[in-house]
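Every protein chain but one is kept in place in this view of the complex.
Naming follows writing order (A, B and C), and every chain is counted from residue 1.
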C-alpha cells in the first residue's frame, strides 16, 4: 500500500524503512529537509509538503503522523483535515492523549475522513524486532489497513504461543502477530498509555532492587551484613530461569555489563505524558494504582535537587526540636 | 521526690528544670562537666558519676536516663544495673527501641530493679508547655513515681475536655493531664514510636501541600492557571477555623512568617529510629501503612542527590529508546 | 449587607444563620421548599426562585451559591448569568474545581458580573466556630464584600498569634481573622483544594497510626511484644503537649471516647473531588506528592472488597508457583 509518512525522527524513519522492506511504498515528509533527503538517498519517494503527499497518494490517501504528541501532532492533523478528502485515513502513530483522539476522530468523521490512533511500542529496536501496535478506530478502516500493520508487526516469530489461547471466541488472531484492534477512537492510545504506565512501574521495581543490592555494601551496616555484590552477574543470572526475567532486565544486564557503576547516567529521569495519563485514568476509575503512581513520582523527584516540601520538613523540625539539618 | 537526671542535653536539662520548679530535687549528671556546671549555677545538686548519684539518692533511688538511643543509653543502663539495688527504679526517657526495653526490663527485674520506659514528646517547648508522656512498666513502680510524671506533664490546662470521656470504665484519668501508663515494659516507647511515625506522616502531608501551592506559579502551567500564592497567609488562615489546624501548622506558619522562601533550610531531612520502627511494626502486623512509609522514604530521598535507582532507570531508557537524559 | 443564599443544606443554612447573627439579611432559597420554610420560621426572608432573589436584592445583588460541585452549581451559575446585571456578584462557596472558576469568571465578566470563588472550611462546626475562607476573584469585589466575609470568619479569637507575622509587607491582615484573598479567579478554590488534599494525608497518617497500635495485640506477634493498648487514652494524651496535637486528633479522641472499637463505622470512605484535583495539580507541576496520593488511593481501596489487580496477582502466583490463595 501507499502511505504518507509524516515525521522522520527516531520512530518515523524506521517505520518507513520497515514498510519499504515489505514492499510498501511510503512517501516521506518531515519539516526538516535533511531528514527527507536522508530517506530519499535510501530510495524513498520524498514530498516537500503535506499537500504534496496528498497529490502523490491520490484518493484513499493514508497519512501516518509520527510526531511528538501535543502541538506538533495537533497542528498537523488540523492541516490534514483541510487537505484530506472523504475516504482518506489519518493515522496518529505517536503518543497522543486518548481524549484528543476521541475529539479528533469526531472532527474528521464530520468530513468523512477516518481517524486511527496507533499506540506503537518498540523504540529503537522496532526496525529489526517489529513494532507492537495497539490500534483504535473504526473497524473497516483498521481492517483495510491490515497489510500496513502486518508489515510493521513482529509477526508470530519464535515466541512460544500462549497455552489455551484461541480456544474461545472473541479473541483477536492479530494479537499473536503483535497488533490488535483495541476498540473505537482512542482505545489504541489508551492501551498504549497503560502499557507505558506499567513500564514505569516495572522499571522502578528493578531500579529499587538494584539500588538495595548496591547499597548493601554501606558502611552503615554491621560488618558481617555487608556484601559487595556484582550487579552485572546478578542481572545476568536473573535472565536465566528466574521469575523476573524480562526484556527490561535484558537491557539492564547489557547496561551493567558495559559499566557496573552506570556512571554515564546522571539519574535525572524524564517522563512523557503516559505515566501521568495512566494515573489520571486510575483516578477517574477509582483504581488504587499505588505502584504506578509511586514510579511516576520517583521520576519527578529525580529531577530536582531538593523539593520545597523537604524544606518545609526541615523548618518544622527546627520549630519543634531545634533540629538543624546538617548537610551530608 | 529525689531523682537522678542522667544526660543534660536539650531534653534532659529542661526536664530537670521543670521538676525543680515543682519542688522536686534532681541530682544532675552528664559526662560533659560543663553541662553539669551550668545546672549547678541554677541551684541543682550536681554529681560527677553514676555512683555518686546513687550515693546521694540512697535507697529507692530513681534514675532518669535521658540520652541518645542506642549505645549511650544501653551502656548507661548496663552500668546502672551494677550500681542499683533492689527497689531502685531506672527510667529510660529517651527514644529507645521498645524491644530493647523488653529485654532490659527482664534483665533488671532479675536483680529486683524496676525498669520504666517513658516516651517523651514536647521538644524544646516542653519546659514551658509540659511534656506529653507515654509510660511503660510495672504498675506499682509507675504509680509510685506519679509525682514526677505529674510535675512534668502539661496538666489539664486550657485545652477543652473531650466530650464523652470518662463515662466508661477503664480509662486513665492521667491522660487528661498529659501522661498515661500505656502498658508493660516497652509499651511507653512503642506508643511514642507510633506517635513519631504519625508525626512524619503529618509533616509530609503539610509539606507536600505547601509544595503544590508554591509550584502553582510554575511557567510550565497555562498562564491563567498560574497563581503566586502567599504561603505565609495561607498557613495563617488555615490555623483559624479550618479542619487542618494543628500545632505543626502553627510551627509552619511561624517559619513562613519569618521567611516565606524558607531559604535557610537545605532540605536534607534527618530521621531518627521511630519512623523505621513504626514501619517495621506495621510489617510485623501486616498493616498497610502506606502514608507513614511514604513519609519516611521521602526523608531518605531528601538526603541524596541521585539514587542508583534513578541511574538504572536512565540506563534502561537509553537501552530501549536511545533516550539521553538531559541535565535540567 | 443583603445577600441571596442559594442552597440551604448542611453548609448553606448555617452560613445564612451566621450572617443573620451579625446583622446581615440573607434572602434564602433552595429548590426544596421545606428547607426554605425551615429558615423562614427562623425569621429569614424567603425566595421561591432565583429571579425572586434578584428582585428582592435589586441592584448590586450578591448571590452566594452553596450547592454540590458539578452540575447543580454549574446550572445555577448559568441561570444567574442570565438573571444578574452588571455590577452584581456571584459567589461560588462550594467545592468547585478551580478551572471551572476560571472559565466561569471570564463568562460572567463578559456581562459585567463579578465572580468570586470561596473555599469554605468548617463543616458542621462553622456556625459556632466560624468559617475559614480562601477567596479568589477581583480585588474590588472581594474588598466590597468584606463585611460578609468578616461576619462568617472565626475572627482573631483566642488562638495565639503567630510570632514574626506582620513584620513584613505584603501580608494579608485578614488571615488572622480567618479569611484571605488568595488571588484571581480560581485561587480560592485552588487553595481550598490543596487544604483538603492535606486533610486526606493528615487523616490517613493518624488512621494508620491507630491501626498499628490496635493491631499490636495480634496473636501473630511474640507474646512479650503484644500490647493491648487503650486507644482512647492514647488519643487523649496526644492532645496534650505532644507534637501531633490537632483538631483532627481532637475529633478522633472524641470518637474513640464514645466507642473505642468504632464499630458503627463500616470503613468505606468516600472522597470528594479535592483529593484527586490535588494529585492532578501535583502532576501538572511535577511535584512528587507521595503521601497525599497514597491517602487518596487508600480511600479508593476502602470501597471495594477486592480489586481486579489482587486477582491478577493471585493468577500469577498460581502460574509460577502453583500457589492457591487460601481464604482467610
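Convention: a residue touches a chain if its C-beta (ideal position, glycine included) is under 8 Å from a C-beta of that chain, and two chains touch if they have at least 3 such contacts.
Here the structure is a predicted model, which is why all the values come from computation and not from measurement.
Asker: Let's see if you follow the contact definition: name the visible chains touching the chain that is missing.
Answerer: Looking at the complete complex, the unshown chain comes into contact with A, B, C.
Asker: Which candidate, C:1, C:221 or C:309, sits in contact with the chain we can't see?
Answerer: C:309
Asker: Write down which of A:183, A:273 or A:321 is the residue touching the left-out chain.
Answerer: Selected residue, touching the omitted chain: A:183.
Asker: Looking at C:210, C:238 or C:277, which residue reaches the missing chain?
Answerer: The single option touching the absent chain is C:210.
Asker: So that we can see where the missing chain sits, which residues of chain A does it touch?
Answerer: 98-99, 102, 121-123, 126, 129-134, 153-154, 156-157, 159-160, 162-165, 167-168, 170-172, 174-180, 182-184, 186-187, 190-191, 194-195, 197-202, 204-206, 208-209, 211-213, 215-216, 218, 220-221, 224-225, 227-230, 232-234, 236-250, 253-254, 257-258, 278, 281-282, 284-292, 294-295, 297-298
Asker: I need the residue numbers on chain B that touch the omitted chain, in ascending order.
Answerer: With respect to the unshown chain, the touching residues of chain B are 243, 276, 279-280, 283, 286-290, 293-294, 296-298, 300-301, 303, 307, 309, 320.
Asker: Footprint of the hidden chain on chain C, which residues?
Answerer: Missing-chain contacts on chain C: residues 10, 123-125, 203-204, 206-208, 210-211, 214-215, 247-248, 251-252, 254-256, 262, 265-270, 290, 294, 298-299, 301-323, 325-328.
What we mean here is this: only the chains that are shown with their structure count from here on.
Asker: If you average the Cα atoms per chain, which one ends up farthest from chain B?
Answerer: A
Asker: Comparing chain centres built from Cα atoms against the global Cα centre, which chain wins on proximity?
Answerer: Located nearest the centre of all protein C-alpha atoms is chain C.
Asker: What whole-number Å value describes the gap between the mean CA coordinates of chain A and chain C?
Answerer: Whole-Å distance between the two chain centres: 39.
Asker: Where the CA atoms of chain B average out and where those of chain C average out, how many Å apart are those spots?
Answerer: 31
Asker: Compute the distance, rounded to whole Å, between the mean C-alpha positions of chain A and chain B.
Answerer: 47
Asker: Going by the contact rule already set, what residues in chain A reach two or more other chains?
Answerer: In chain A, 290, 294, 298, 301, 303, 307, 309, 320 touch at least two other chains.
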